[in-house]
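One protein chain is absent from this view; the other protein chains keep their places.
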Amino acid sequence: MPAPSQRRLIFQHIDEPGYSNDLACYVRNGGYEILKKSVTRKPEEIIDEVKKSGLRGRGGAGFPCGVKWSLVDRKSGKPIYLVVNADESEPGTFKDRYIIHQDPHQLIEGIMISCFANNVKQAYIYIRGEFPIGARILEKAIAEARAANFVGPNILGTHYSCEIYVHRGAGAYICGEETGLIESIEGKRPYPRIKPPYFPAVLGLYQCPTIVNNVETLCHVKHISDMGGEAFSKIGTPNNTGTRILCVSGHVQRPGYYEYEVGKITLGQLLNEVCGGPLPGRTFKGVIPGGSSAKVLRFGEIFTLKNKDGSTRTLTVEDIPMDFDTLAACGTMGGSGGVIVMDDSVNMVDALANLNAFYAHESCGQCTPCREGSLWMKKITARMVHGDARAEDGALLNSVANQIAGRTICAMGEACSWPTMSFVAKFGDEFKAYPETKNAPKSTDALELV
Amino acid sequence: MSQPPAKPDLVTVNIDGKEIAVPKGTNVIEAARLVGVDVPHYCYHPKLAIVGNCRMCLVEMGLPAVDPATKQPVIDPANGKQKINWMPRPQIGCGTNAMAGLHIRTNTPQIKDCREGVMEFLLINHPLDCPICDQAGECKLQEQATGYGRGYSRFIEQKNVKPKRTQLGPRVTLDDERCVLCSRCIRFSKDVAKDDVLGFTDRGSYSTLSCYPGKQLANNYSLNTVDICPVGALTSTDFRFKMRVWFLKQTNSIDTESSVGVNTVVWSREGQIYRITPRRNDEVNDTWIADSARVLYKQVRDDSRLTTIQVNGQPAELDAAISAAAEFLKVGNVAIVGSGRSSVEEQFLTKKIADAIKASTQIVARAAEGDKLLISADRNPNTRGALVTGLISKLPSAQLTELAAAIDAGKVTTVLAINEDLAAAGLSAEQLDKVKIVYVGTQSNPTSAAAQVVVPTHTVFEKNGTFINQQFRLQKSQTAVPGVAGTVNDSVVLTQLLAAVGGNKLASDIATLWNALSAEIKSLAGLSFAAISETGVVLSSTEFASLAFPEGETLHFKPAAKP
Partner (left out) sequence: MNFKQETLQRIDEVITHYPVKRSATLPLLHLIQEDAGYISDEAIEWVAQKLELQPINVFEVVTFYPMFRRKPIGRRHVKVCRTLSCALMGGYKVCDEFKKEFGVELNEVSADGEVTIEFVECLASCGTAPVVMIDEELHEKVDTAKARALAAKIKSEAKR
């Protein structure tokens, strides 16, 4: 089956010749018309549309956006905040970058519609510190929008006011975790909060009800407000609606970003057709389908899944449609949509060592399992690569990883342990053989990963 | 006086199969304690905010299953009872609060694995310091490793290196390698001591507890961080390397720094005191004590300690001293200066002596600003004891001006001073010379130097006694160490003096004294020393409602509205 065409809903104008990130260009292309219509509606209607749309978060968790909005405590009397998660730090992910740099007004319009729907008067865009130009672009865009009465006091002749400020991070992956992000905006060390009781929808920023949404998710809200939730829900596949931007990197001919209806393209179509297959002379070995925290898949694996009627179907890695549910059923996740491909030139122990170093570096250190476990796993794989590997190190790594997942304050526990669990599970042979592999003569252009 | 607590809303929870009714909202660690189940933990502390970061208290949590459509309980066919939906992820006990139907399991293979996991993680970067670490013997890491750890190590990498002997402040030493990053010390300093001076620097496993360079953990509550530190990261510089805690005897006592009456534990071995720590009393001091209260035991072996009974400057036996003192006291025109630092029993006996010889009585006030936490504005621990025993009927002053005048006028010719230095209370050397002085007390001072009879007595650490704090709470203190050689128990001295001046013959042991106390003093009726609970007994104070006590608000104490 040939791959479907992209459906560039969010990325409609990315890389479009002549499209610039200023207000004039955006308005010329129909920008802010949807906001104009949205503010004439009842806010609850817009929330309803988002619920109907089935939109799932595009930051990594895939949590239904309408459900998240409906959990907001609207009875507390406290102001409701909206925080845009523009921290984009999940390795393998590079989509929000383009929205921010090339089409910032789409994000702003999505923010304003979402704020209007939820009676939010103050929104913050938390942008990672490594996007300094992006931060300036956003600030300029907000200023333009404010001047045109799309943002700020009494927008578009209504009594509705909402201000947006940009807040820059400074190099911490954990600020992508919604409560870590909130702590960071509050000016503290970004330690994620324990839930219960600190669910952002109830006790978020400044202990007020807060919505935290990913950049791409908020852009989808704009389109949902335009076409209606039901129409949106028909895009993609049931329970995995809309489009999503898939970011492919690593050992493919044509890495890059591609926007498809969720679930309408398989991993094989994506990598072999759209991305041109493996590099010359190489074969695919492993793929991480949803950002580096997602469990790795080994080419050649077979998955047996249950169908609704009780029958089963088997899938190869190439057969897997890129939707949240199927990927989860195959023991991994859709995550942030970051697809990292590794071919047969890669030693999987080295690859894991690279990732373990990332997670150890990024662990905030608040809770025991992630703090100590992530560094321990890094030390083990580093020792294996640079010192003495033992045949039992794979089993030790797996055991340590299993002591972390499910026992931490935040999902970083899973994020730092799933790579280790899955690399050892899927490529255990390489871990057992590593002591020999390590001592075998290497070619001078061997791939150094750690 | 604190309000009686409102009747709590009770809910029934099930912990490891044991059911118990607890106030709604009680956290699982406390609820489990009530049914004798230990939930190990590090970062949780009953008096500090919940942070849930150590992950040691993970338990399995379940709630009764209810059919979402019919709202009827789902019954488990296997046992006919309501099915419990157990959550697949373990939950922290400290952050889980009791609600109706809560089920908790702590004894499952999963929880055993969780605890072994956390223990292993805490130990992999922990230095092998037990042989030189003060915390040994009272270290939560040791205890929980023994109780819940796997028992062997799988870590063969290099441990993290961090600063090891930082003087965090004048009284606290910090070893960052031992720190398990529970953040109790940070929460305490910020929220209780109101001194936001500690924090974690760097990130991940390299996180390090620090003060801002140039600042110190120097507030007068800094040593509480040592008490609450579950490991040997924060240690007392004074106690460092002095004694292994398993050799120390623990005695419950009361701090005499002020009328707060902080509950303490005095730790001693073979007659030497090594340290004082706070004792938990949720009505008085929670689990805290001021640093300045901890050094009071140093007076026991201080150079100023009186250790020889003297009559007219010469060493004497107790009998001789009592006789000589009685001679002076029977002459008449006696003023008795008692003390707000004496125990209730001593003040009772002092009053009896005063009655027997028709002497005037007074005590000396010690006023200083309260710190709004655990040091009150009345630096006498037992002013109220003097009131309740009738030794005084109005609040004292710091200077004994009336007595000085009376001495100058020749109206007073003998002074019995009980543990108070008259010179510090305003009497001049000339005035001290004009009178005969019997000094009964612990430390040497101008009064004891001028006294004709000196009987050295016991510090609070060397005797049993009760004190009445600012809440009118009667609290008892017990003998921690035997009296230093040459000193005599105050009650022995006072009962003998009483008998010698013609008063009742009373036995000096505290149980017998209490027979008299409970019989003669209305607010002490029905009490005995043994029966006073470890958290004290609040007495009636209506009799003294019109007095303008100097104390302001401190922890667990709000002064009554001014009369």
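To keep things simple, chains are lettered A and B as they appear, and every chain counts its residues starting from 1.
What we mean here is this: contacts are C-beta pairs under 8 Å (C-beta built on N, C-alpha and C of every residue); 3 or more make two chains touch, one makes a residue touch a chain.
Everything numeric here is computed off the predicted structure, so don't read it as measured data.
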By the document's definition of touch, the residue of B:Glu19, B:Asp202 or B:Glu553 touching the omitted chain is B:Asp202
Absent-chain contact - pick from A:Leu138, A:Ile194 or A:Cys247: A:Cys247
From A:Arg97, A:Arg407 or A:Lys426, the answer for touching the chain not displayed is A:Arg97
Which residue from A:Gly31, A:Gly54 or A:Pro190 sits in contact with the chain not drawn here? A:Pro190
In the whole complex, of A:Pro43, A:Pro196 or A:Pro255, the residue touching the missing chain would be A:Pro255
In the complete complex, the non-displayed chain touches which residues of chain B? 196-203, 210-213, 215
Could you pull out which residues of chain A are in touch with the chain that's been left out? 88-94, 96-97, 128-133, 165, 167-173, 184-190, 206, 247-251, 255-257, 292, 338, 340, 342, 346, 351, 354-355, 357-358, 361-362, 364, 447-450
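Operating definition for what follows: only the chains that are shown with their structure count from here on.
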Which of the residues in chain A end up touching chain B in this complex? 172, 189, 191, 194, 196-197, 360-369, 371-376, 379-380, 383, 396, 399, 403-404, 406-409
Give the list of chain B residues in touch with chain A in this complex. 50-56, 58, 88-90, 92, 95, 113-114, 116-118, 120-122, 124-125, 154-158, 160, 180-181, 199-200, 202-207
